[in-house]
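A protein chain is absent from this complex, but the other protein chains hold their places.
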Amino acid sequence: MSVLRTPGGLSLRWRRRSAAVVTGCASATLLLALAAVGGGGDHPMSPADVLRTLTGGGSPAEEFIVGELRLPRLVTALAVGAALALAGAVVQSLLRNPLGSPDVLGLTQGAATGALVVVVLGGGTLTLAGAATAGGLAAGLLIAAVTGRRGLAGARVVLVGIGVAAILTGVNGWLLTRAQLMDAARAVLWLTGSLDGRGWAQALPLLGVLAASTPLLFGYGRALSMTELGDEAAIAAGVPVRRARRALLGAAVLLASVAAAAAGPVSFVALTAPHLARRLTRAPGPNLLASALVGAVLLVAADLVAQRAVEGRQLPVGVVTGVLGGAYLVWLLAAQRRAGRS
Amino acid sequence: MLLSIAVGARPLSPAEVWQGLVSTASPEHSVVHQMRLPRTLLGLLAGAALGVSGALMQALTRNPLADPGLLGINAGASAAIATAVGLLGIGTVGGWIWFAMLGAAAVTALGYAVGGGRRATPERLALAGAALNAVLFSYVSGMMLIDAASLDRLRFWTVGSLAAAEFATVRTVAPFIAAGLLAALAGARALNALALGDDAARALGARPALVRVGTITAVTLLCGAATAACGPIVFVGLLVPHLVRRLTGPDLRWLLPACAVYAPVLLLGADVAGRVLGRPGELQVGLVTAVLGGPLFLRLVARR
Partner (left out) sequence: MSGNPRLGGVGLTLAYERRIVAEGLSVDVPDGSFTVVIGPNACGKSTLLRALARTLRPRAGTVLLDGRDIHSLPSRAVARTLGLLPQSSVAPDGITVADLVSRGRYPHQGLLRQWSAEDERVVAESMADTGVAELADRPVDELSGGQRQRAWIAMALAQRTPLLLLDEPTTWLDIAHQVEVLELCARLHEQGRTLVAVLHDLHQAARYATHLIAMRDGRVVTSGDPREVVTADLVQEVFGLPCRIVADPETGTPLVVPAARRPAISPRR
């Protein structure tokens, strides 16, 4: 633990280990970012070239490649990773369940429904993003409506979410059969999660939502770590539990929906990133900042792998995260079982 | 009872067509005959299989919210079939069924082990199932992306439908489902004992480990066969045992046969509803059960 106190009575406290993890992740992000912008594609560039281009000294071709193709893709990846990881961390902490994530609650399925409707009816990329956001939000509202006045506590939300997810999965499958084969292929690509051709139009709204929700998340962050002690303990310590839970879940729904709108429902980042963050920092509690950074690193790394894994062909990033995440999840559950925790 | 189900599905077709169907003499209806009758038979079999396997899962996990679909068993069968279609190019139900069985068996065992085995709680099992579903979903969609032909096949299969039924299909799955139903009924007494907890069951002379393995085998036979033939159909296995339990009480010796009777009613009902609502085409039965069954599930949870 390190503490910084000012004479005016202000004080900040942080864990040395968490701080180290955050710094480490941030530098890893920077390195990966350089690699992502520089390498790959048909026009490899050295890190020096990249830096020169970024500071305005590149050729027009380089300007285009970096500024219009690679940089926006990178920014989207970073933002999607961070947003999904934050949503996952909040959901896991609120539900007091290490397996909570926006997929489990049906939020990503909701986004998928929105997107599929657009695919079936026909519509542009922006309409699709809007519909996906709306779909995710609608699924969140549905959960809130069903759990109703009893509040958004633990197990009930999980079960309701699973029900909502199952219904939407049925609907999504049906929508998929309604589409033309070409459209269906496009829809499946979207459903898997992909960063191909993502530009500023996807990155900017997501950055906006991230910027808007960050103060809220960190403001309620301490309340969040109190609710982990149980509702009664949290209320007794003066946490406005209901309000905090509503605000936090709302923010998580928004983040997950907008992230899905930008890159599709990339699987497992939301589930895995908070776990990895907790393992790295070894700190209890939601680990919001560390989770967000780990999520960003994960997605950028997965995208690098996806672009290079198969010669001459780009995999959607969701396949990479799905395979890696699935393996991690099974290992996690097995480990948890061995530890005998309920 | 079985007759009434068969009749229940009929009234949709105009009465004279039906008359023609029954009297095999009228040749112009034999086409309809070949489509409608196997479809009804398959609905009966699949419905019974799903209903009973749902009741078994609920008894085995001591969890009223267990359902083969929710626990990822159907998704396991889907993933296996996706492999069969995508990588091996197998296109017939007769070929699929073995893969579906294998996938269902693997995921059943995994879901139960991962969900905590004997210490499983409702939430953990549900989450383990949801997680497995998510893994398998991304795998299946990966398969679909690799190959447009399997996408075209799988996207129709994954909704869950009785529309592709033929007599050959019925003949292939019937032995598996029959075996599964028999195993289930034979194990009902032992499962009843297990419902009181492992120690009590042992005291009553049952062998918990054996009963578990037997039940899982029965679930795999039933669910794998039904899924292979119709695709993943959710909520039937969840809802029917609940509705039936109100009539029979928790005794599995009554509950299981009752599920085997009522689940087909529900499934065929949903199938008929899908045909009526979807005119001039039809809605897949899997969609109908999701849209009708889902809200019921939510009500159940919200009232708990």
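Going by the order they are written in, the chains are A and B; count residues from 1 in each one.
Basically, contacts are C-beta pairs under 8 Å (C-beta built on N, C-alpha and C of every residue); 3 or more make two chains touch, one makes a residue touch a chain.
Since the model is a prediction, treat every value here as computed from it, not as a measurement.
> Given that one chain is not shown, what are the shown chains it touches?
Across the whole assembly, the hidden chain touches A.
> Consider the whole complex, including the chain that is not shown, and state which of A:A61, A:L229 or A:A327 touches that chain.
Counting the whole complex, the residue in contact with the absent chain is A:L229.
> Quickly run down the residues of subunit A that touch the omitted chain.
So the residues of subunit A touching the unseen chain are 1, 3, 5, 9-13, 96, 218-219, 222, 225-226, 228-233, 235-240, 282, 284-285, 341.
Here is the rule we use: only the chains that are shown with their structure count from here on.
> Express in whole angstrom the distance between the two chain centres, defined as the mean CA positions of subunit A and subunit B.
Going by mean C-alpha positions, subunit A sits 34 Å from subunit B.
> Using the touch rule from the top, collect the residues of subunit B that touch subunit A in their complex.
65, 69-70, 110, 113-117, 119, 121-124, 126-128, 130-131, 134-135, 137-139, 141-142, 144-145, 148, 151-152, 155-156, 158-160, 234-235, 283-284, 286-287, 289-291, 294-295, 297-298, 301-302, 304
> Over in the complex, which subunit A residues touch subunit B? Could you list them?
For subunit A paired with subunit B, touching residues are 97, 99-100, 103-104, 146-148, 150, 155-156, 158-160, 162-167, 169-171, 173-174, 176-177, 181, 184-185, 188-189, 191-192, 267-268, 271, 316, 318-319, 322-323, 325-326, 329-330, 333-334, 337, 340, 342.
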